[in-house]
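Just passing along the structure, written as structure tokens.
Missing here is one protein chain; the remaining ones are kept as they sit in the complex.
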Amino acid sequence: MKNLRAMSKRRRREMQHKEVLRVCSKLLIPLIMLFALYVQFHGDFGPGGGFQAGVIFASAFILYALIFGVDVGMKVLSPGARRFFLAAGLLLYAGVGIAGMLFGGRYLNYSVLLQDPVAGQHLGILLIELGVGVTVAAAMITIFYVFANQDESE
Amino acid sequence: MDQFAGLYNYWIFIVLMMIGFYIVMAQHNLIKKVVGLNIFQVSVFVFYISMSKVEDGSAPIIAEGITVYSNPLPHVLILTAIVVGVATTALALALVVRIRDSYGSIEEDEIEAEERRREKHF
Partner (left out) sequence: MLVANLPALQVVLPLIAAPICLLLRRSDRAWLWATIVTWFCLGIAICLLREVLSVGAISYPIGDWAAPIGIEYKIDLLSAFLLVIVSLIGAVVLPYAHASVSSEIPDARIYLFYTMYLLCLCGLLGIAVTGDAFNLFVFLEISSLSSYVLISMGRYRRSLTAAYRYLIMGTVGATFYIIGVGMMYMMTGTLNMADLANRIPAVAETRTIQVAIAFIVVGLSLKLAIFPLHMWLPNAYTFAPSVVTIFLAATATKVAVYALLRMIFTVFGGEPLFVIGEVLMILSVAAMFVGSLVAIYQTNIKRMLAYSSIAQIGYMVLGISFITTTGLAGGIIHLFNHALVKGALFMAVGGMFFRIASVRLDDMAGIGKRMPITTGCFVIAGLGLIGVPLTAGFISKWYLVSAALEKEMWLIAVLILISSLLAVIYIWRVVEVAYFRAPPKRAAVMSEPPLSMLIPLFILTGASIYFGIDASRTVDIAMAAAQFLMIGVAQ
């Protein structure tokens, strides 16, 4: 009789624990993503930039998968979408360089992208860092899922 | 004493580098080797970042009223090196996972023994 009561008390504490994690993460995950976007676009003016933002963004997805289960997490971002973003970020980066060539400068020349060289520099860096952020986020999420699944995925 | 106190960041770099290098060479466990590799790479980051500090310089972020900044170039170099380090670590760990699946162990000597048993077959 005493064991049964002790067991249910423990289980209640476990459930509490999981409830706390679930509610907190549901509150935090959008904030984490917002912070990642902040870091991404503030790379111009403060510490930040593509790589850091990509890792923070990926950590939001990883937190979700850790709390709610890996298979639920896989439904949010399918393997095909991950692969697409992995490729798309790199293509965006290289594409900006090619665009610089098409507009008459050398590879990765941002000044020729717009009429005003300074605005061109801003746009170039913005797009480049965006490409880096997308690829890094997709890569980190892929690494996590590969290790979490450990049977084959792709 | 001035040799030691003034150059303490380089001493830290050397000590970390040697610790990391020793772990890579001496440890038999594959994951501990990866950890040693990471420590080794972190020592290089410490070296570059400490090298970039300018006396009385603030962080290299443009702000009003600040005239002396630390050198931002090594910071950028280290960002690249950190990314390379992350990729290397991820790849190494993925390999260790698959080695574990194939051999059932991640101790180098056990893997060598297993291979020597199968050597005649190959």
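Just so it is clear, A and B label the chains in written order, and each chain counts residues from 1 on its own.
In this text, a contact is a pair of C-beta atoms (placed from the backbone, for glycine too) under 8 Å apart; a residue touches a chain by one contact, two chains touch by 3 or more.
It should be emphasised that the depicted structure is a prediction, and the values quoted were computed from it without experimental measurement.
K.L.:
Which is it among B:A59, B:V84 or B:A113 that touches the chain not included here?
P.N.:
Considering the complete complex, B:V84 is the one touching the chain left out.
K.L.:
May I ask which residue of A:L21, A:L63 or A:L90 touches the chain that does not appear here?
P.N.:
Once the missing chain is taken into account, the touching residue is A:L90.
K.L.:
Considering the whole complex, which of A:M33, A:L66 or A:L108 touches the chain not shown?
P.N.:
A:L108
K.L.:
Over the whole complex, note the residues of subunit B touching the chain we left out.
P.N.:
Considering the whole complex, subunit B reaches the absent chain at 17, 21, 24, 30, 33, 37, 40-41, 44, 47-48, 51, 74, 77, 80-81, 84, 87-88, 91-92, 95-96, 98-99, 102-103, 111, 115, 122.
K.L.:
Tell me, which residues in subunit A touch the chain that this view leaves out?
P.N.:
83-84, 86-88, 90-91, 94-95, 97-98, 100-102, 104-111, 154
To be clear about the criterion, only the chains that are shown with their structure count from here on.
K.L.:
As a quick test, compute the distance in whole Å between the mean CA positions of subunit A and subunit B.
P.N.:
Here the centre of subunit B sits 24 Å away from the centre of subunit A.
K.L.:
Given the complex with subunit B, which residues does subunit A contribute to the contact?
P.N.:
Where subunit A meets subunit B, its residues are 45-47, 49, 51, 136, 143, 146-147, 150.
K.L.:
Going by the contact rule set out above, which residues of subunit B touch subunit A in the complex?
P.N.:
59, 61-62, 79, 82-83, 90, 93-94, 97, 101
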